[in-house]
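All protein chains but one are shown at their positions in the complex.
Take a look at chain A:
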Amino acid sequence: MMSTRLVRRTDRGGLLSLVDKDVLGLLALLLVVIVVFGATAPGFLSATTFTSVAFQLPELGLLSLAMLMPIISGGFNLAITFTANLSGLAMAYVLQSHGGVDAGVGFFVLGVLAALATGALVGWLMGTIIAYTGAHPILVSLSTMIFVRGLGEFLTRGGDISGVPGYVQAIGQGTVFGIPLPLLVFAAAVLLWTIVLSRTRLGFATRMIGSNIEATRYSGVPTRRSLTLIYTLSGVMCAIAGIVMLARFNSVRVGHGESYLLITVLACFLGRVDPFGGFGRVLPVAIALVILQVIASGLNLLGANQHLSTALWGGFLLLIMVTRSIWASQVLQMTFGKR
């Protein structure tokens, strides 16, 4: 019976085309959005729009990447925005205590390290608790969020810390060959996350844990260490977001970017990440982020009342979901029709 060879040498091109279907679908959606706003919003198809999207995208984008890994592992990180604030605060503190606007490059590097360490520490704390107590990530990260916010508010007395050296502001506001620096930071982060998720043992463990942590543990994958690392990396990504935010606004305030929290979740789901964990890739999420940002910019240009534009934005998203479900059921019908 060993001689029954029913397996063909496998053709993995099939997988590749499957993968691209996600990406192509989202790119098509992006095109539709651009065409719609190009036709309706005056001055939409201009360098200004590009620049505004390019400067706004990275903050939300970096925070979405911080949300992505916990979601794929079947969890959540609700502390992302406040972790970013606290990390920015650590950097601002280092700069402030060494000359403020006149701080040297050495202290800038020290500040960045302090921010990264802060983010990593918060993430590590969360990850350790989740891994070793088995408490639900929503509860643990929610508690962490409250803790981190309180800590930040205590340290800043509710105010903001502002004034960073000019060259730091360049990170948030400068361009290289016309490309905004924050966008380059984001692109590098996307590349890094793609490699981590698709080519490292941690990325592999993240997906497996998201689908079934016990079966993963039985296979000898160190699930606790992996979970700790997932949240630590999430914290590091928050710190990068915090640094970019500090550089862009020349100040840091606890609560800044708070409204991004749920949008990062939305971006992940729009980017075809499985809400129940186990599946998700970086590139579709990145495209989903661009779509979200383009819609926001387009509505701005249409001159919608600022409050109304939020409602319109939400409406647009609902429309996308409905369209997608109709699309899916039609594909289903076509498959059944063939039978």
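Definition applied: a contact is a pair of C-beta atoms (placed from the backbone, for glycine too) under 8 Å apart; a residue touches a chain by one contact, two chains touch by 3 or more; residues count from 1.
Everything below uses one rule, namely that contacts and distances are computed from a predicted model.
Look at the chain that isn't drawn here: its UniProt entry, checked against "FtsX-like permease family protein", "Sugar ABC transporter ATP-binding protein", "Tryptophan synthase alpha chain" or "Cytochrome c oxidase subunit 1", names it "Sugar ABC transporter ATP-binding protein". When the full complex is taken into account, the listed residue touching the unshown chain is A:211, out of A:211, A:251 or A:310. Take chain A: the residues that touch the chain left off the picture are 1-2, 4-7, 9-10, 12, 14-15, 18, 195, 199-201, 204, 207-208, 211-212, 214-222, 278-279.
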